[in-house]
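Complex shown without one protein chain; remaining protein chains in place.
Take a look at subunit A:
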Amino acid sequence: MAQVARASYGRLIGILSARNGDIAAAEDALSDALQAALATWPDRGVPDNPEGWLVRVARNRMTDAHRRALKQHPLPIEEHDFTVPDSYKMETADPRLPLLFVCAHPGIAEPARGPLMLQAVLGFTAAEIARAYVSSPTAMSKQLVRAKERIKANTIPFRVPEPEIRAERLSDVMEAIYGCYALCWLDGPEADSMQREAVYLADLLASEMNDDPEVLGLSALLAFLHSRRAARLRDGCYVPLAEQPTELWDHDLSAAADMRLRQAFQLGRPDRFQIEAAIQSVHAARARTDMTDWSALLSLYEGLIHFAPTLGAYVSQAAVVGEVHGAEAGLVALEKLADPRLERFQPYWATQAHLLAQSGALAEARDAYDRAISLAVAPGARGFLVSARAKLDQP
C-alpha cells in the first residue's frame, strides 16, 4: 500500500492536476483516495490496476468538491463506485515529466521550484522539506500554496515545452533539481533523505529524456555525489574527497553514474553538468586505480570554466593546479582571481590556507584558516578546518 502510493504519487498528481492545473485540489483528492484505499483494500483485495482505481476515486472526489463549491451547501459523502473499467490504462508518457516543467516554470519564484517538485512529484510535506533545508515551515508552506495558486490562476500548461523553448525550460528544471541537492547545508537524516530524492528526480528526468546529454550529465553528477554520502564525514568532520576511504563509497550507484555519463558523452554535446560529472568520475576511479589523475582533472576544470565560469570552479581549479604544479603555482592561480565575492567565499580561504600550509607559510596559513573557519556555517566543514589548522602547530 505505502509502496503503491510512494511509486505512483507524482504520476497520479500529474494526471489529476493536468486537466485544470489545480495541484492543491489534486493533492487533497489523492489523499482522500488513498484513505479510501486503506479502508477498502484490506477487505476487498488490491485492485488489478491500483493506480487506475486511485485516479478514478480521486477524480470523483474532485467532481464532488467542484459540485459542492457550486451548490454552496454540503452534500452527504456518497458511496463510491469502486469498480474500474478495464479499458483504463495509464498514459504511456510519464505524467511526472510535464509536472516537473510546471514546477520549474519561469512564472514560479525560483526558490519555490525545487520544494514544489519535492511536494507535487514526491509527496513530501512542507514541514519535511523545511526541516531538511533548516527553513521556516510556515514560510515554506505559504510559498508552496502561493506557487500552486499561480499555476492554477495563470493556466501554466501541463506539457513538455515545444522545441523552441525546451532547452531554456529544461535548464530551469535541472537547476531546480540540482538546488534540491545543494540546499541541504546542515547534515542530518532529513538532508540525506532529501538529497536521495534529488538523485531520484534527476534519474526520472534522465530516463524520460535520454536524448539530452545535460540531463544525463546531471543525473550522473548527483549519483556520483550521493555515492559518497557515507564517506563525507568522519567524527562529524568533513573528509576531503581525495582522502575518503573508497570502501565506504556506494559502488553500484557510482557505476550507474558512469554509465549515464558515457551515454551522455556519446551524444557529443558536452556542457556544464557533464563536465562536473566527469570530474566526479575521475575521483570515483580512485576506487579501482588507487590514485587520483590530477592532470585529467586539470583539463576538465579548464573545460568547466569554459562552460560555467563560477567562483567555485575557479577556486577548485587553483586547488588542482596546486596538486599538479605545486603549492606556489596554486597560490599564483588564486591570486589571479579578482572578485569582491571572494572575501566571503569560504572555499577560497580554505584552499588558500591549504596551499599556504603546503608552501611552508605557516603564519599566513593560520590567518587564512581563521578566516575560512569564521565563514564556515556547516559543522562538518568547520570541524575539518579547525583540525587542519590545529595540525599546523604539530611538529
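Convention: contacts are C-beta pairs under 8 Å (C-beta built on N, C-alpha and C of every residue); 3 or more make two chains touch, one makes a residue touch a chain; residues count from 1.
Note that in this section contacts and distances are computed from a predicted model.
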Subject >> Omitted chain, identified by the protein name its UniProt record gives, among "Tripartite tricarboxylate transporter substrate binding protein", "Aminotransferase", "Inner-membrane translocator" or "YciI family protein" >> reply: "YciI family protein"
Subject >> Selected from A:56, A:131 or A:283 as touching the chain missing from the view >> reply: A:131
Original post:
Mind pulling the subunit A residues that touch the left-out chain?
Top reply: 111, 127, 130-131, 134-140, 142, 185-186, 188, 343-344, 346, 370-371, 374-379, 382
